[in-house]
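Apart from one protein chain that is not included, each protein chain of the complex appears where it belongs.
The block that comes next holds chain A.
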């Protein structure tokens, strides 16, 4: 090989090395940029969630409820916590089989029961029916008709995957019970208790409730909440 040829191939090697180095650097910067974009995407997600929360308005609790728990009925010594979603079919089944046992326990002065009307299943309707129905029941609570309204919502439970009952249907159910068309309708249409529903739902998740219905008697989850199991747990408490 002549000197000239050697010089040429050496230059070729150097060029190749420089090109490889450029590729390596570019890959590194592209990767760093991709990671940065992913981090930014995550931050955007958190921002979107925060703004969804704050857009919903101020947090006010309805009558006989707190900002983190649902309406409480009865004055008995044993505390029963119910976690229900108005679109959840198993909650309807639960109400059908165990609802009267709970009513009896309330009427006999044995328990006080808190209806934590959570919105776990908002994606199960096309209109966030879980949130809207729970907020409507809170409006009914202000008019002193929570339990009646609660029972009516289960009697007319819409199917999962549907649009659920419209706001005007929710209002009609209330006015049918004698609730004031103006104030009750305004309460539903303005979404006054939607932030409260979100807060109760959050509190339930924080308490470790992963599904509805969940029945808790004096702090103990009843795994299979039949009427007998609930009565037995109340008597044992």
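Going forward, contacts are C-beta pairs under 8 Å (C-beta built on N, C-alpha and C of every residue); 3 or more make two chains touch, one makes a residue touch a chain; residues count from 1.
Everything below uses one rule, namely that contacts and distances are computed from a predicted model.
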{"item": "Chain not displayed: protein name in its UniProt record (\"Methylamine utilisation protein MauE\", \"Branched-chain amino acid transport system permease protein\", \"Sulfite reductase\" or \"Monosaccharide ABC transporter substrate-binding protein (CUT2 family)\")", "value": "\"Methylamine utilisation protein MauE\""}
{"item": "Sole contact to the chain not displayed, among A:11, A:48 or A:96", "value": "A:48"}
{"item": "Residue numbers in chain A that touch the chain omitted from display", "value": "19, 22-23, 26-27, 30-31, 33-35, 37-38, 41-46, 48-50, 52, 90, 94, 120-123, 198, 201-202, 205-206, 208, 210-213"}
